[in-house]
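My questions will all concern the structure given below.
What you see is the complex with one protein chain gone and the rest in place.
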Amino acid sequence: MKSLEVHLRALRDTGRTALVPYFMAGVTPDWTQHVAAAVLGGADAVEIGVPFSDPMMDGVVIQEAAQRALSAGTTIDTICSELTGTSLGAPLIAMTYYNLFHHYGLRRAAGRLAASGIVGAIVPDLTLEESDEWRSVCDESDIATIFLVAPSTTTERFERLARTTQGFCYASTRMAVTGRAIGEGDATRVVESVRRTSDVPVYVGIGITTPDQAVQAAQHADGVIVGSALVDTILNGASPADTESFVRSFRRALDE
Amino acid sequence: MKSLEVHLRALRDTGRTALVPYFMAGVTPDWTQHVAAAVLGGADAVEIGVPFSDPMMDGVVIQEAAQRALSAGTTIDTICSELTGTSLGAPLIAMTYYNLFHHYGLRRAAGRLAASGIVGAIVPDLTLEESDEWRSVCDESDIATIFLVAPSTTTERFERLARTTQGFCYASTRMAVTGRAIGEGDATRVVESVRRTSDVPVYVGIGITTPDQAVQAAQHADGVIVGSALVDTILNGASPADTESFVRSFRRALDE
Amino acid sequence: MSPHPNFMGAPSSTGHFGDFGGRFVPEALMPACLELEAAFIDAWADPVFVDEYRTVLQEFGGRPTPVTYLGRFSKKFGVEVFAKREDLAHTGSHKINNVVGQTLLTRRMGKSRVIAETGAGQHGVATATAAARLGLDCTVYMGELDTQRQALNVFRMELLGSTVVPVTSGSRTLKDAVNEAMREWVACVDDTHYCLGSVMGPHPFPWMVREFQSIIGHEAAQQLTQRGVGVPDMVVACVGGGSNAAGIFAGFANTTTRLVGVEAEGGAAVSHGSPGVLHGMKSMLIQSEHGQIEEAHSISAGLDYPGIGPEHAYLAAAGRAEYVGIGDEDVLVALQTLSELEGIIPALESAHAVAWIMQEAGRSIPRGSTVLLNMSGRGDKDVAQVRDILRGRQ
Partner (left out) sequence: MSPHPNFMGAPSSTGHFGDFGGRFVPEALMPACLELEAAFIDAWADPVFVDEYRTVLQEFGGRPTPVTYLGRFSKKFGVEVFAKREDLAHTGSHKINNVVGQTLLTRRMGKSRVIAETGAGQHGVATATAAARLGLDCTVYMGELDTQRQALNVFRMELLGSTVVPVTSGSRTLKDAVNEAMREWVACVDDTHYCLGSVMGPHPFPWMVREFQSIIGHEAAQQLTQRGVGVPDMVVACVGGGSNAAGIFAGFANTTTRLVGVEAEGGAAVSHGSPGVLHGMKSMLIQSEHGQIEEAHSISAGLDYPGIGPEHAYLAAAGRAEYVGIGDEDVLVALQTLSELEGIIPALESAHAVAWIMQEAGRSIPRGSTVLLNMSGRGDKDVAQVRDILRGRQ
């Protein structure tokens, strides 16, 4: 079992709902300070978005953040350099598209991530069927490969995905890309489908923008992921202190 | 034999080269005075252009004159009214396109022309083959139907046209429309082709713009027709007196 | 033997269809008309020529064009409509049929050059196309106003190696371009063929162009038979000069099928015109009380012609075909309706025929009738104009 999963299972055992904010690396020069602030505010793990030119799974907010980060010259290497040696106090999970790792070289990428303290990776366009090679290099570097499930996922796929995902299972409870979901979603069904096969922690994401929604999602899940809503504040000039209080507002709601 | 032909044959017998200027009826309010002036200047007969919207056989000068005349409201009726009762001292020959007569009614048109003193008609788009009805109504009104021949005319057609034309045979010695001919033309061949069949007078036209060209044409022919060159001076504001001297310059050259 | 008189055969030896047709041209052009007539008669009786004409239309022109059943349109209007898809022919309309025939004939006559008139540019582009293929020189006369309205078609012809001459006389539109082409023909008749664009002009043009276009009707008749539809109750085509209509009528003239030619209301030579003589032919024309030719007005440049081919004037007079007029508004609606229901954007010209069917379905076209519609051309050329008109209204 990957370290990340050990950690997150232990966290679940404490009864605390995991809170996982998402940051786009390189979107502002002080992005690592935002990450640190989030941890101060109560984040249990952090997703580090590695910007890609063609973010097929992301809505406008994250697209915009990726473009800013790319314009600022952000690459896997700059991100890893900035992270190396800093201790942010929570597990870091890279989130990006497969081409970046493919182009960098899978083994080299996994090694570089691990060396800079990253312990997991979410690659939304890497399907289970195409993931063998990536998962095997991640095994060498103790990087957990986190898979998503969606409302459209079939029973047979729920089983395979729940069995394969590491660290946690990312449950997208609505059919939408990041930052675009509207309505209630189908958290119960999606989360229960995972649980039926596996006892891996299940985190709900996509479309959680308010503490209330987080609380709602936490009724079924072991953790919640907050992405676009947070990125949006940073795009609009939020300071690390703002980020801290943003995260804390979610933390408080979840802890109540 | 139509009166016009009797007259023109007699003229030829005097040894004088016939000079036939062309005027666009209605192009200026004083157009009849131009006609009268031309007769004073030595014209032996006058072509009276009846303006038509689509003058297929005419170059830009006569097109322009026709448009001016049409804008001024010129019709067969206005022309005939203006001519009726005036005595211009030379035979008048209408020149226009077949649709105007067809639309007016052939018999009615021939009658109206005759009543206003017109004794001949040139209808360049009325082919020999289509002319039976028109020629028969002209017979009732003593209007001569004048046919054209061209360099492209075949031997067999030369014969039929020379036999059928009345008054004179209009020899276009170049393949061109009015006002556009350039180069020498083929006067000898065209004129001789007519003479081989008939002793009708042969007048050369199309492309005669200077007294010299007229003299040149007269070596082979019994008469010359001057159209666009004269119309052009009128479009440019020539007075009846100018017209008289213009015509006289041709007359003098031909008489030398 | 057919119980009907034999319609759409050869005209009389002088080129008459009943009272219409004939030759009304300057004497200078008569020999060329006679030469052309002889050459056409000879060629059209020569299996080698006919075979080449057919082969070029097949391998270059895209024939046979299909017949498409317009399922959703038919359902909506309660009549069974089949479209003959001349819009799929090379250059986007039926015009290619005629120019392939005439350019092959030009070469056969030993001439190296063609001239043509054009209004919107469809016939000009088609002529330039066929001329390019055979390496013939080509000059196209186009009213100056039209060269401005259809600047892209001017460029197309130039791309195809043709020279476009703007005509500045008269109304500076199609009829003046015809006049000018005739004038030019006088000056270069030796080495030049005048490639006229519709079933108009002096004999043998109305007959020859109809023969070159009759492939439309003969194909369609065969296709409908193969499809089990048989002879349709009605054949409907738009009419400018009348070549696409003549072409499709030719396949059905000696059946009992009702033939309907749809003119633009503002250029309806049969309904609003009177007999007259223009451009070498006697036919029905729009003219003033004094016999001056009037300008036609239509949203579709290709129907903007004050006359109609003489054979149509005859078919109307003989009661064999009907001619009706459709106004610009109905044409716009028809273009949109067909596009949305069938995925075929018709040329504005062809949309006249569509509009008439929409208007008459369930009225003079009994419910359930089978209707063959000639889709004479594609609407791509008209899309900018239609957009500007519709946007201008919002």
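As written, the chain order gives the labels A, B and C, with residue 1 at the start of each chain.
Assume contacts are C-beta pairs under 8 Å (C-beta built on N, C-alpha and C of every residue); 3 or more make two chains touch, one makes a residue touch a chain.
All figures in this text were calculated on a predicted structure; none of them were measured in a lab.
A.B. asks: Could you tell me which shown chains are touched by the chain that is not displayed?
C.D. replies: Looking at the complete complex, the unshown chain comes into contact with A, C.
A.B. asks: I'm checking contacts with the chain that's been left out. Which of C:Ala10, C:Ala38, C:Ala318 or C:Ala384 qualifies?
C.D. replies: Candidates C:Ala10, C:Ala38, C:Ala318 or C:Ala384; residue touching the omitted chain: C:Ala384.
A.B. asks: Decide which residue listed in C:Ser112, C:Asn254, C:Gln336 or C:Ser364 touches the omitted chain of the complex.
C.D. replies: C:Gln336
A.B. asks: In terms of residues, what is the contact footprint of the unshown chain on chain A?
C.D. replies: With respect to the unshown chain, the touching residues of chain A are 52-60, 63, 67, 70, 75-76, 97-100, 102-104, 124-130, 147-154, 157, 161, 172, 175-177, 180.
A.B. asks: In the complete complex, the non-displayed chain touches which residues of chain C?
C.D. replies: 58-62, 65-69, 71-72, 85, 88-90, 92, 128-133, 135, 152, 155-156, 159-161, 335-336, 339-345, 380, 383-384, 386-387
What we mean here is this: only the chains that are shown with their structure count from here on.
A.B. asks: For this assembly, give the contact graph shape among line, ring, star, complete and other.
C.D. replies: Topology of the interface graph: other, matching no listed pattern.
A.B. asks: Centre to centre, by mean C-alpha position, how many angstrom separate chain B and chain C?
C.D. replies: One centre to the other, that is 37 Å.
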